[in-house]
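Step one of this worksheet: look at the structure below.
What you see is the complex with one protein chain gone and the rest in place.
Order as written gives the chain letters A, B and C; numbering starts at 1 within each chain.
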Amino acid sequence: MMQFHVRSEMSYRVLKPSTIILNIHALRTSNQTILSETFQVKPSIRCEEFQSVSGENRFVRLDTGKAKELLVSYNATVQTHPTIISRKDMEAVPISQLNQSVIPYLFPSRYCQSDRVGRLAWKIFGDLSHPYQKVVAISDWIFENVEYLRGFTNSETSAYDTITQRAGVCRDFAHLGITLCRALTIPARYFSGYASHLEPPDFHACFEAYIGNRWFIFDPTRLAPLNGLVKIAAGRDAADASVASLFGWVQGGDIQVSCKPAVSGFKPWTHRQSTQRGLSLDG
Amino acid sequence: MMQFHVRSEMSYRVLKPSTIILNIHALRTSNQTILSETFQVKPSIRCEEFQSVSGENRFVRLDTGKAKELLVSYNATVQTHPTIISRKDMEAVPISQLNQSVIPYLFPSRYCQSDRVGRLAWKIFGDLSHPYQKVVAISDWIFENVEYLRGFTNSETSAYDTITQRAGVCRDFAHLGITLCRALTIPARYFSGYASHLEPPDFHACFEAYIGNRWFIFDPTRLAPLNGLVKIAAGRDAADASVASLFGWVQGGDIQVSCKPAVSGFKPWTHRQSTQRGLSLDG
Amino acid sequence: MMQFHVRSEMSYRVLKPSTIILNIHALRTSNQTILSETFQVKPSIRCEEFQSVSGENRFVRLDTGKAKELLVSYNATVQTHPTIISRKDMEAVPISQLNQSVIPYLFPSRYCQSDRVGRLAWKIFGDLSHPYQKVVAISDWIFENVEYLRGFTNSETSAYDTITQRAGVCRDFAHLGITLCRALTIPARYFSGYASHLEPPDFHACFEAYIGNRWFIFDPTRLAPLNGLVKIAAGRDAADASVASLFGWVQGGDIQVSCKPAVSGFKPWTHRQSTQRGLSLDG
Partner (left out) sequence: MMQFHVRSEMSYRVLKPSTIILNIHALRTSNQTILSETFQVKPSIRCEEFQSVSGENRFVRLDTGKAKELLVSYNATVQTHPTIISRKDMEAVPISQLNQSVIPYLFPSRYCQSDRVGRLAWKIFGDLSHPYQKVVAISDWIFENVEYLRGFTNSETSAYDTITQRAGVCRDFAHLGITLCRALTIPARYFSGYASHLEPPDFHACFEAYIGNRWFIFDPTRLAPLNGLVKIAAGRDAADASVASLFGWVQGGDIQVSCKPAVSGFKPWTHRQSTQRGLSLDG
C-alpha cells in the first residue's frame, strides 16, 4: 500500500466564452482510494463533474462564462494498493473466452492503427507464446528502439508514425505499445496518471494490457516506477483521456504537476522488479 | 411506423480454430422493436451474444472449434417507429450543456481524424449558424464532392484520405460526415444498418449527429430512404461497428443481405423530404 | 529591367567533420544577370561550386574539415529582365506537343503527390478552359483557403497534408500550387529565390507553371511582388532546392537574408498587376 500527494495547476486565458473539459482527477477504483481531494477554479465558474460511460474517467466540464483568466488547481491524497501478480500466475485467455467488456480494446483507434501493423507485430513478437511475455517484449522493444525526445511529435502524431520515426514522448510510447498489443490480439488501452519520481514532473502516460482477467500497467519509457503511479484515466488512446479538451477560444498557459510519496519508506520498483510481476490499478 | 423483413447470410472458411465476432443483429431501441428473429450457425458451434458497454451494439461471438465451413444466417422482422422532428423544433445546445454521455463522440477516432480538419471545416461550414443546417450542408457537400466508387478504398481508408481523394463507398461517406461534424463540435457517430431500396442490396452505413438532445440520421450517399433503415449498431466509427471481426485464420465468403418492407404501403422518403425534418432511431 | 542587392548570411556549428550543400547563389539565366557576387566562408575551407544536371541550381559543397564554427556569406548584385507576356498571348499547348524537357514536371514528387489529388483538382478547377486561367485560379484558391502560419508545418509536411490542414508557410503554399497544377496536367515546379519587400526578410518560395512554351512564376502567398524576385533555383519541389542540406553533425544557427532594389524607381507590382500578365525569369 502506497500513499501520494498529487497536485496539478493550470492556467487558461479565455478570449471568448468557452467550454473546457478536464481529466485530471484521480480515479476511484478498488485499487485506488482517494483519502482527500480539493478542486478549485478561480474565479469561481460553473463546473460539473461526470464520468464517462465506461467509468474510466472523471471529467470536469468548466463553462468559462465571461471569465478572462482561469486558474485551476487540484490536490489529492491518494492511497494505492495495487494488485501484484507474479508472472507464472498469469493465464493466457483465448479471445473466445475473453471478458466481453474488453473486446472494444482490440479494435484500432485514432492514434493506434493496429489494423496496419499486423505483419510487423507478428514478425517481431509472434514467436513468443505467452501474452505477458509478448507485452514485456513489446515494452522492451519500444524502450530500445524509440528515442525519448521532446518537441519531435505533436498532438496529431500516431503510432503509425512513431513505429518508423522512432522518437517521441510518453504519449507516443504508450500509443505504440497499445498498437502492437492489439495487433497481436491482446486488449490494450491508454493509461493517464500522476507519477512519482518523474523528472521533470508532468502528467504521465503508460499503457495497460489485459492478460488473464486483469489490466496490467506497462511503461515503455521506464521513466517512473510502476508502483509510484496514481491513475487518472484509461481510454482507447489519448483521444479518450486527454488532460484538457478546449472548445471555443482559450489558450492554455503553464502547467505545474507534482506527485510525492505521502509517507516515508516508499521504495520505487526498479525496471527489473517490474518485469518479474505485473501491477494492476484497475480493480 | 414501418415494418421490415431483414436477412443476412454469410459463409466462412475456417483454416484454424478461430473466433468471429459478428455485429449483424438489429438493435433494440425505443424506436425499433424486434417482432421476431432467428440466428443460425451451421454446423452448430458455441455462440454467445453480448452488448457493448455503450449498449449500441449486439455482438455475437462464435468459437469455430473444429468446424471447417460455417454458414451464418440471421432473419428478423423489425418494426421501426422513428422520431421525426421538424427543422424548426431542433435546438442548438452549447457544449456547456451537452448531454455528458455524448461527449466522447466529439473526440477523433481511427477513421475520423476530426482533429486534423478543423480549419477546412470552419472555412466551408463555419458561417452556418444552426447545427442542423451545418450537418445538412456537410451531407450535401459530401454527396456533391465525393464520388461513389466501389473498389477504390479499403478497410484502412480514413476520412483524412477521402476528404482529398474524393471517392469511396458508404462507409467512407459516413466517416467523412462524422469527421466534419466533430470538427465543428457537433457530436457524431457511425450508423450501421439494413436499408430498404438499396441497390445492390448490402449492409449500409450512414452517420448520426447529435442535435438538440437527440441523434439524427444522415445519409450522404442518398442511396437509401432514411425511413427505410433498420439499425444494427452505432459506434465511434467502423472500428466499433464492423459487421465481422475475425481472429485466427478464417476466410470470408459470399454475403447476402436483404431488407424489404413487411407490409404494403411503405413510402420511401425522397431526399427533399429528408432535409425538411430529422429522423431518429435512437430512442 | 530591375536591379537588386541580395545578401544572405548563415552560421553553422560543426560537431563532427561534415558536408554542407548550399543552394543560395543567384542563378544565371537569360532573364537574370549577375553583375557581381562574392561568396565567403570563414574560416576558409574547401568549397566547390557545381550545377545540377538540369542546370536549375547552383550548388556549393562545403567540406567542413575540422572547423568548429562556420560563417557563410553571399552578396550579389543581380539584374533581372523578366519576360512579361500578356494573358491573351499565352497559348494552351496539349501534352502531345509539350516540350519534352518539361515532362518530368508532370510527375509527382516528394512533397507534391499530384497522383492523389486528381479528382479534387478537376472538381474545383476542371471547368476553366485555359491553363493560365487554371493556374491563376489555383493560386487564388490557395491564398483564400490556406492560412499563412509559421510553426504549424515542418520539413516533412507535404501538399497532401496542406490541402486539408489549410495552414503553412511559403514552401507549403508552393507545394500545393505545384501539386494542383500537375494534377491538371500542367507542368509545375518549385521556385526558390530572394524577394524584395518580403516581411520579415527571408528566403522565399513560389512556384512556376509551364504555359505555352515558358515557365511563369506564381506566388500564392502574395507576400512579395513578382517583379521583385531574384531566382536561386528551380526543382521538382523543396527536396531539389533546399537552401541547405547537412550531412554529418552540424547545427544551423541564425540566418540573415536581404533583397533590396539597387536603383531607385523600382515599382513593385500589385497583386492585380500580377494576374493580368505572366512573368518569367526562366529564359
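The rule we apply is simple: contacts are C-beta pairs under 8 Å (C-beta built on N, C-alpha and C of every residue); 3 or more make two chains touch, one makes a residue touch a chain.
All figures in this text were calculated on a predicted structure; none of them were measured in a lab.
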Legend entry - Which displayed chains the unshown chain touches: A, C
Inset, instruction - Return the single residue from C:R7, C:R116 or C:K134 that touches the missing chain. - result: C:R116
Legend entry - Among C:P82, C:P108 or C:G228, the residue in touch with the chain that has been omitted: C:P108
Legend entry - Residue, one of C:S11, C:T33, C:T83 or C:T185, that touches the chain absent here: C:T185
Inset, instruction - Could I get the residues of chain C that touch the absent chain, sorted low to high? - result: 19, 21, 46, 48, 50, 52-54, 59, 61, 63, 94-96, 100-101, 103-104, 106-110, 112-113, 115-116, 155-156, 185, 236, 239-240, 242, 245, 247-248
Legend entry - Where the unshown chain meets chain A, residue by residue: 116-117, 119-120, 123, 145, 147, 160, 163-167
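FYI, only the chains that are shown with their structure count from here on.
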Legend entry - Intersection of contact partners for chain A and chain C: B
Inset, instruction - Taking all residue numbers used at the chain A/chain B interface, answer same if over half belong to both copies and different if under half do. - result: same
Inset, instruction - Give the label of the chain whose average Cα location is farthest from that of chain A. - result: C
Inset, instruction - List the centre-to-centre spacing of chain A and chain C in whole Å, with centres computed as mean CA coordinates. - result: 45
Legend entry - Interchain centroid distance [CA atoms averaged], chain B/chain C, Å: 47
Inset, instruction - With chain centres taken as the means of their Cα atoms, state the distance from chain A to chain B in Å. - result: 30
Legend entry - Interface hub residues of chain A, defined as touching at least two other chains: none
